[in-house]
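Only one protein chain is missing; all other protein chains are in place.
Chain naming follows the written order as A and B, and within any one chain the residues start at number 1.
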Amino acid sequence: MTRYTTTTEADREEMLRAVGVTSTRDLLAEQIPAALLRDEPLDLPDGRGEQEVHAHLRDLAGANTSAEDEVTFLGAGMYDHYVPAIIDMLLGRSEFLTPYTPYQPEVSQGGLQVMFEYQTAISELTALPVSNASVYEGPSAVAAAAYLAKLHNGRGKLVVSAGAHPHTLQTLETLAHGYGQEVVVVPLKGGATDPDAWAAAIDETTSAAIVQQPNFLGAVEDVAALTAAAKEAGGDKLVTVGAYDPITLGILVPPGEAGIDVAVGEGQTLGNRLDFGGPSFGFFAARDAFLRRMPGRIAGETTDVDGRRGFVLTLQTREQHIRREKATSNICTAQALNALAGVVYLGWLGREGLPELAELLARRTHYARTTLAAIDGVELLHDRPVVREFALRLPGIDVPALVAHVQDRGYHPGLPLVRTHGDEHADGLLVALTEQRTKEQIDRLAELLVGAIAAQRGGGSASPQAAASRNGVAA
Amino acid sequence: MADASYPEDLKYHPEHDWARIDGDTAVFGITWYAQDALGEVVFFDPPEVGATVTAGESYAEIESVKAVSDVVAPLSGEILEVNDALEDGPEAVNEDPYEAGWLVKVRLSDPSEIDALQDRDTYVASLS
Partner (left out) sequence: MSTPVDVPTPVTAEPVLPAAGGADPRPLAAPTTSVNPIQRDHATTIFEKGAPGRRSFVAPDAGVPEADLDEILPAGLRRTAPARLPQVTEGEIVRHYVRLSRRNFDLDTGFYPLGSCTMKHNPRLHERVTALPGHARLHPFQEPERAQGALELMWGLERQLAEVSGLPHVCLQPSAGSHGELAGVLLARAYHEARGETRTKVLTPDTAHGTNPATVTMAGLEVVKVATNPDGGVDLDDLRAKADDDTALLMLTNPNTLGIFDPNIQEIASIVHGVGGVLYYDGANLNAIMGITRPGDMGFDIVHFNLHKSFTQPHGGGGPGSGPIAVSDRVAPFLPLPVIRRDDAPAPGTRTGPSGAAFSLVEDATALPEGAPGSRSIGKLRGFQGNYGCFVRSYTYITSLGAAGLRDASETAVLNANYLLAKLEEHGVRELLPLAFGTRCMHEFVLSGGPLKRELGVKTLDVAKRLLDHGFHPPTVYFPLLVDEALLIEPVETEARETLDAFALVLAEILREAKDDPTIAQNAPYSTPVRRLDEAGAAKRPVLRQPLD
């Protein structure tokens, strides 16, 4: 077995003598009742050395089809962006990887300044004055914003657009049940939040009105109109919440300029890997009025006894370790290392690079949507403006089978919407772009879709495996 | 920081709050003991003018860097004024808890409640 302990037999003898016991078992038996003290080992396989364990983890990796193995147009909340080499190198540094939360600021100025820089970057991105130092990820960040709204106005209803990520809707439902709030979902119309239904659903019992931008189907919403209608119907105490894909803030109107009070979102697109869904980070930014209701850690600037500029965790009276049952959140450990990746990435993109990247995405997405929609058998699910992701319909096509057919040929065409929306979008496909998807790859995807549709229409197999099993042969 | 002091002319509540009565109005604050326990005050979250306060119940919170404390109303009434100067200078609560560090001014709704408060000597005795 591997062990990372250092005690030799000789060490143990000396230490036991210093403690004044004959054996470790005696030391434990002094404290743990006999009925609970195990002698039989846990039922786990024996431990192994590093190279064997490495081989095993490699085998497990080998049974996964990653973005390394196929050209992927999968999105739906996480995206295969390019992560620059400096991020691997900086996140691997001992001084960033291994310390704890900065409870002793004198020896944590690195981490605290990173938080301060990250807060600045998020504030700039969202055009809102205050950001915290990260929360866990996207959907739970929306739930945290709903909790803030409840603390702020004490109202009981949450109104959320059906354009929110299905995981956001489910998380809100689960956590709002705890907070004691009711969730009302406003349907989409033509791909975007139905403005009439939105206004009708909101009144002075509404705590927060929540919209996602771009929405789950990739459509760019008119957030300014939605927030104006929400404040009109719900009054000033209502809190408007926007869940944003941060990369798109290189081209879209930022939440602070669209009437949003609290902006949150999934930060994975900023310098973080896919990692099968985590860890990443959630961002959380708000207007000044909400500062003392913000969840999570916040770093603030100050000076030391000699006048040096420095940083500390501040406004800690909001947090669980001081305010306990009245805290703004129970969050303790957050996502500091992933937020470091985020701020480094934003510096790497730079003031000009982020708008360039966002425009590049919009142009390629437009080309991809036009190209794919031109295929016989493929329609647009909606024709709202899009900037990095769009939804298609393939009437009469078994979309999961089509996906498998295309995957067998080295491409992933996108998320079959039956997986998240069941019958509502049974023939839907959600296609996402990143800067890694080239024109050539888009063209190749179009070819593959043509082939996959033809294979289904031809009444033949959609995949080599299905064909093989029909022929009684192992695939 | 001021030395420990407990003015004779004030009434005290066991949760370390004082009241200076003036006819049918009163001014409230926290005692030297309370500010000393809190440490350097960084934030006072005042109630709204016009709000009702109830004797023995919390009407606001006061924060230092590492602690939050409820502020308890010694008497019941309606808030007439709050000490706005504390927004930019919360440390007045530490430096001058009975004068510049006052918190709210109230119109009393039930002056008979004054009898239930402690006088200076009783309060100081309770601290040891």
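Criterion: a residue touches a chain if its C-beta (ideal position, glycine included) is under 8 Å from a C-beta of that chain, and two chains touch if they have at least 3 such contacts.
As the structure is a prediction and not an experimental result, all values here were calculated from the model.
From the options A:Val186, A:Leu226, A:Val241 or A:Val312, the residue with contact to the unseen chain in the full assembly is A:Val312.
Touching residues on subunit B toward the chain that is not drawn are 39-40, 42-43, 63-66, 90-91.
The rule is simple: only the chains that are shown with their structure count from here on.
Distance between chain centres (mean CA atoms), subunit A to subunit B: 46 Å.
Residues of subunit A that touch subunit B in their complex: 292, 316-317, 322-323, 326. Residues 43, 45, 63-68 of subunit B are the ones that touch subunit A when the two sit in their complex.
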